[in-house]
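Every protein chain of the complex appears in place save one, which is left out.
Up next, chain A:
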Amino acid sequence: MQPQEKLVFKPSEVLVDRPTHYCPGCQHGTAHRIVAECLEELGLAENAVCIGSIGCSVFIYNYLKVDAVEAPHGRAPAVATGAKRARPDKFVFAYQGDGDLASIGLAEIMHAANRGERISIIFVNNTVYGMTGGQMAPTTMIGQATTTCPAGRCEDKEGMPMKMAEIISQLGGTAYCARVAVNNVGNIAKAKKAVKKAFEVQLNGQGFGFVEFLATCPTNWKMTPIDANKRIEEEMIPYFPLGVFKDRTAEEE
């Protein structure tokens, strides 16, 4: 190191130093990093149980230095419920994609939220089934072409894209619910704040914590990473507004 060099950034201790398996420009990696930083800053890593789900992010356990178990497709909130009920003193969080959470696992996420399970869910919405090759997801946008709606999603046939953060915020057990994006530095900072809040409501026993990430899937969107990032700003945020939809900590203040 040159004497004039100053360390301004260092990866979280909770992150494993290894090459990524995600595609270039995929924001799963950024979301992982935020989760790792929050675990570290709150001192949770050594007391955490991570629930991995199905999809491109199934390998989250390869990137975080935490105990982990793999859940069947969509069932992460149920697995997390079991883990938390078995060991209420552990910090339990799950990481799910949109096919996983908003389609096959809709019952599990709604009921875990409604029961107010003391767990935290990181939900990555990239409007597509990534791992299986870009099929339509419940969050696919109107007009967006996928391999199973090649002419573009059509409201008449396929329904409107589901706004999960809005839905989850309506459920009684939800203590914190926000939607974030990681398309620019400012939003990344806000995303981290939201994840921290979601973790804190679990720590304080206040209820269920949920953070929806709007994220890119350049591969299945058939876009460059830069264009994919632009799509977040121009198409996704207008339909999936960012912000905090529920914050029980604020209500209690």
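Convention: contacts are C-beta pairs under 8 Å (C-beta built on N, C-alpha and C of every residue); 3 or more make two chains touch, one makes a residue touch a chain; residues count from 1.
Quick note on the criterion: contacts and distances are computed from a predicted model.
Taken from the listed names "Molybdopterin dehydrogenase", "MoxR-like ATPase", "2-oxoglutarate ferredoxin oxidoreductase subunit alpha" or "Cytochrome c oxidase subunit 1", the protein name that UniProt assigns to the chain not shown is "2-oxoglutarate ferredoxin oxidoreductase subunit alpha".
The omitted chain makes contact with just one of the residues A:Lys65, A:Arg179 or A:Lys192: A:Lys65.
Within the full complex, the residue among A:Val49, A:Leu101, A:Ile121 or A:Val201 touching the omitted chain is A:Val49.
Residue-level contact of chain A with the missing chain is found at 45-49, 51-52, 58, 61, 64-72, 75, 78-87, 90-91, 107-108, 110-111, 115.
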